[in-house]
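With one protein chain withheld, the remaining protein chains of the complex are depicted in position.
Entry: subunit A
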Amino acid sequence: MRRRLGPGFWLATAWIGLIVAAAALADLLPIAGYDDTLVGPPRSAPSAEHPFGTDGLGRDVFSRVVHGARVSLGVGIGAVVLGLGLGAPLGILAGYRKGLADSVIMAANDIALAFPSLVFALAVVAFAGASLRNVLIVLGVLGIPAWVRLIRGTTLAFAEREFVLAARVLGVRDRRILWREIMPNVAVPAASYAFIGMAVVIVAEGSLAFLGLSVQAPTPTWGGLINEGRTLMEDAPHVVLAPSIVMFLTVLAFNLVGDRLRALTDVRQSGLEPARQAAPLPAGPAPRPVTGALLQVEDLRTHIHTPRGTVKAVDGVSFTLERGRTLAIVGESGSGKSMLIRTILGLLPATEVSRGGHVHLEGDDLTAFTPEEMRQVLGRRLGTVFQDPMTALNPVRTIGTQVTEPLRVHLGMNRRQARQEAERLLASVGIPDPARMLRRYPHQLSGGMRQRVTIAMALSCGPDVLFADEPTTALDVTIQDQVLRLIHRLREERDMAVVLVSHDLSVVRQWADEVIVMYAGKVVERGPAEQVFTRPRMPYTEALLQAAPRLTDPSHHRLRVIPGRPPDLSDVPPGCPFRPRCAYAQDRCAEEAPPLLAEAGDHHYACWHPTGTAVSDTPEGAETHGR
């Protein structure tokens, strides 16, 4: 939470302090009276004696601006205190009590917000009389709805948090909860809005004064000074510029302070493309091309630079894949599976990420491609399907627009051709009545149908490789099998390669030709699916297999889980990353990371004490937990 407020914040604070001091000490300053005429020649330009020059009556503009600050700041502070004093209790009441109180307060609030406030302020001040008190009251009251909305929103957010719910369950009295739990959390947004509210009120008071409806002459106000100065704009622009600039700076300062305070509680943001490109990791020597390989990944690394350190999300992954085969990538969540896919595709989330290594697609190194070249590859040769079909389709565009888009952009089809092709595609993934489907919006479709649509989109330009990142995890069990069967059938028909990411081993066992097991961003075991599943060598793989429930298990069978948690990727201990959770760990595992060693039949694993060897066959400590 420790964030820098920045020099702008301190400059703004200093300016506010200066204005407040000047307003408070206006009478003590060695300057002419604000209403003394002919203290200098009329309309004289700024000089040492009169820093802001003089106006049409020869009055000192500097003195008038300083005295004007009294009105602006006085009304500003008064109105904010009034708005906060009345708005905060109402907001807290609405947000904490909810129910009827909330409905009534918010309905009244909505209606209050339906008034154009400045027009109303004008009318009220005009008829009630333009005095400091009346302006202050009107602007204060008009500010209440905004306060209510802000405080209610914040209270509501915190009233639902665990620590408040816990306090309620424990029978802590409401008043105590409000003071101890809610108030401190509402304080920062309220303080932030107090400054922004000051800016709003100063502008509103200025507007009234500009129209001649705030504090009356001879007391100077900033808005009034600007209005007066207008008539002299041609030969003495400083008369209007001086109060304008002071007012602008003051409003800016209040806004800035409010904004920085609010930013303290904001989340970090990133856009579509990285603002600053992180330096790439050294690529390493290009791999020797493997004959027959469609996709060859060599020593691929992704490092994410965070304030807590560098996270090695993908740490030296290599594999090759041929046409017509399915590679499964398995591992727990957080093991780097999805990150690996995104690294291969070059879709890393914006800032502070560096990539190293090589990705060869039929001999072309994708890591050396320009963004434009990469877009051609992404659209035509690599297809992608994500886990959650609910979020994978744009909610505001029809299915038709979305399915035809790649066809039109990459294959240059016209609208009619693209439409026909889209119908054909939807039919090929088993969607009934495709012509009608094209006119629909995503929310009108079931999850299974949506996933079929995203598969159709991924396949639309006839890709060589289909990346499917947990394509069935978000679907019903009955739909899961259909979708996987579909992917398998399409692989056969189109002679594609498929990269299937899953944490569900039963899925992988059925459809994969080869398997990669990932742990802490590294490949810990790799090989033909049959071998890896029947004779796992890495204890982690074995644990994963044991953790997967099987239909053949007796009922009331205890579900095995892997004890412990995956390591913190920003601080991976030396040695084997799985060591803290491993039942077979020995001293060597803590000191030296095991390399990925090959066994007969292209079966690789990274373990000093692989299972299935005589030394360690008793999985002591492989705990079992009841569900």
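One rule holds in what follows: contacts are C-beta pairs under 8 Å (C-beta built on N, C-alpha and C of every residue); 3 or more make two chains touch, one makes a residue touch a chain; residues count from 1.
To be clear about the criterion, contacts and distances are computed from a predicted model.
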Listed names "ABC transporter permease", "PolC-type DNA polymerase III", "Cysteine desulfurase" or "Hydrogenase-4 component E", with the criterion being the UniProt name of the chain not displayed: "ABC transporter permease"
Residue touching the undisplayed chain, where the options are A:Gly68, A:Gly140 or A:Gly223: A:Gly223
Identified contact with the non-displayed chain, of A:Trp10, A:Phe163, A:Trp179 or A:Phe248: A:Phe248
Selected residue (touches chain absent from view) among A:Phe386, A:Trp511, A:Tyr540 or A:Tyr605: A:Phe386
Selected residue (touches chain absent from view) among A:Thr454, A:Ser502 or A:Thr611: A:Thr454
Selected residue (touches chain absent from view) among A:Asp35, A:Asp259, A:Asp299 or A:Glu322: A:Asp259
Absent-chain interface as seen on subunit A, which is shown: 110-111, 113-120, 122-124, 126-129, 199, 203, 206-207, 210-213, 223, 226-227, 229-230, 233-234, 237, 240-241, 244, 247-248, 251-252, 255-256, 259, 269-276, 342, 345, 347, 349-351, 374-380, 382, 384, 386, 388, 391-397, 405-406, 409-410, 441, 443-444, 454, 457-458, 467
